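Here is the structure we will look at, set down as structure tokens.
One protein chain omitted, others in place.
Each chain gets a letter, A and B, in the order it is written, and its residues are counted from 1.
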Amino acid sequence: MDILCAIDTGVLCGVEQWFTDPAQWTGPAGIPVRLAEHAYYSVVALLVATAIAVPLGLLTGHTGVGGFLTTSLANFARALPTIGVLFLIVLLAGIGLVPVLCALVALAVPPILVNTHEGVRGVEPRLRDAALGMGMRGREVLFRLELPVAAPLVLIGMRTAAVQVVATATIAAYVGVGGLGRYIVDGQARQDLSMMLGGSILVVLLAVATTLLFAGLRRVLVAPGLRAEAASAR
Amino acid sequence: MNAAWDWAAGVLDWAVANWSYPGEPDRGILPRLLEHMRLSYAPILLGLLVALPLGLACARWKRLYPPVLTGVNVLYAVPSIALFFLMLPYTGFSDWTAIVPLTVYTLVILLPNVVDGLRQVPEHVRQAAVAMGFGPLRRLVFVETPVAVPVIIAGLRVASVATISMVSVASLIGLGGLGRLILSEGFRRQFDAPIVVGIVLTVLLAFVTDAVLVLAQRLLTPWARRDGGVGGGRGIRARRRRRRAAAAVPAEDAAVAADLTTTAGER
Partner (left out) sequence: MITFEGAAKHYPDGTVAVAGLDLTVETGRTTVFVGPSGSGKTTSLRMINRMVEPTSGTVRIDGDDIRGQDPAVLRRSIGYVIQQAGLFPHRTVLDNIATVPLLLGWRRGRARARAAELMDLVGLEPSQGRRYPHQLSGGQQQRVGVARALAADPPVLLMDEPFSAVDPVVRASLQDELLRLQKELRKTIVFVTHDIDEAVRLGDRIAVFRPGGVLAQYDAPERLLAAPVDDFVESFIGYDRGVRRLSFFPARNLTLDDGGVFEEEDRVERARTAVEATGVPWALVVARDRTPLGWVSARQLAEAPTGVVLGGLDLAPYGHTFNVATDSLRAALDAAVLSPAGRAVGVDEDGCVVGFVSQDDLGAAIWSVSE
């Protein structure tokens, strides 16, 4: 049964026992519930961030207005320490799910925004010229040309944001919400190394699953012509 | 408005009062800043040291690259906090617990840039070098590496900013430089000044480091100054990369990430 414990009686065995304990898989502190909480926070934060950043990026990219501001903001955001942002927002707004979600959204907006903006700006001028010359109006140029061509970069921005949100949602357990980070925080508090490591492994799995999900989304949402073009351009 | 000024003045006062304590080398802001620099510069240098030979190998033996890149792609997704905790059983509470995972991140960001940079030499330049009698090693040193430098530095800029901001996370395992300021002095005591100081100093450190790298690039590659630096190369990617590079600090990230997905997805 305990395969790892057969070869190693230390850390790995403890982690295996933690995972194989049936109590771990039920109840409000069980893995399914924690996983669902973590996924819930991440999905909500990502959706809200997307709803803010994609339209804004399309607007700045399409019009060219505010482009410098957008890229500067994104560069600045990249340098921000995530835990600083999270703790500051929670400190100012109070403990609770909403402040945590606000922090997650704040961290997820910049990569999506800058990639959407850059994706639209990156559409070759001759394509825009052809679109206008054929009689497309601004909105048609945006939705029939710029958005589909920018889609790969938008998705990459969303993936970067999603990975960051999953990671930061883990840290959010320090400010009292649920999710997989609870195992790490509670494990630290109880000096339970197996629990900390088990939680870490679950976070890794969720992050990798997120990356795979975006690889799948790319296949669905990006036109085959663009995917192949990117590949042949290599 | 006045309240905001008062608040900012309060933060500044706290920073000045707590900058350092003579006779107590581990107390105050300065030791945290120095620790932050140690914990971020070590992984950046180590990452570069590993990425260069690995990138050379990947550029030379092309079949090596796709599997390496897939691995890199997966590692890129792994949250730093999880890696820090997974290191604990092996390295305990030493600096290595932070340095090893952060080195991995630097490597992950740098490797595609090293490989792309080395591959970026236009075929006609490579052929001219061969025709003039350059052997493979000479070509690598005198032709391919100089062309790759701007791309590698671009990757280094992304990696350094990412690493400097990520070090703070290590505060959760008791390391983390300015992150400790944020967590122990600030959040645990419900006091905003240390958090703000921690954030500001992290951002400043990132920007100063970035500026140093830009300067290094200008000195190393005087020929690339005019077009913003990221070198020759043809095709969509080169163009995209130039656009990104033109977008000031490390907006390059998007291009790096773009390379990660296209390669992992299509190869």
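Observations
Throughout what follows, contacts are C-beta pairs under 8 Å (C-beta built on N, C-alpha and C of every residue); 3 or more make two chains touch, one makes a residue touch a chain.
Given the structure is predicted, the values throughout are model-derived calculations rather than measurements.
Among the chains on display, the ones the left-out chain touches in the entire complex are A.
If you put the hidden chain back, the residue from A:I31, A:A106, A:L145 or A:V185 that touches it is A:L145. Checked against the full complex, the candidates A:L97, A:L132 or A:V208 give a single residue touching the omitted chain, namely A:L132. Touching the omitted chain from chain A are residues 124, 126-127, 129-137, 140, 144-145, 148-149, 151, 223-226, 228-229, 232.
Heads up, the rule we're going with is that only the chains that are shown with their structure count from here on.
Separation between the centroids of chain A and chain B, computed from CA atoms only, is 20 Å.
If you check the complex, the residues on chain A that touch chain B are 10-11, 71-72, 74-76, 78-85, 87-88, 90-92, 111, 114-115, 118, 121-122, 152-153, 155-157, 159-160, 163, 166-167, 170-171, 174-175, 181, 184, 188, 193, 196-197, 199-201, 203-204, 207-208, 210-211, 214-215, 218-219, 227-231, 233-234. Across the complex, chain B meets chain A through its residues 73-74, 76-83, 85-86, 88-89, 161-162, 164-169, 171-172, 178-179, 182-183, 186-187, 190, 192, 195-196, 198-199, 202-203, 206-207, 235-237, 240, 243-244, 247-251, 253-254, 257-258, 261-267.
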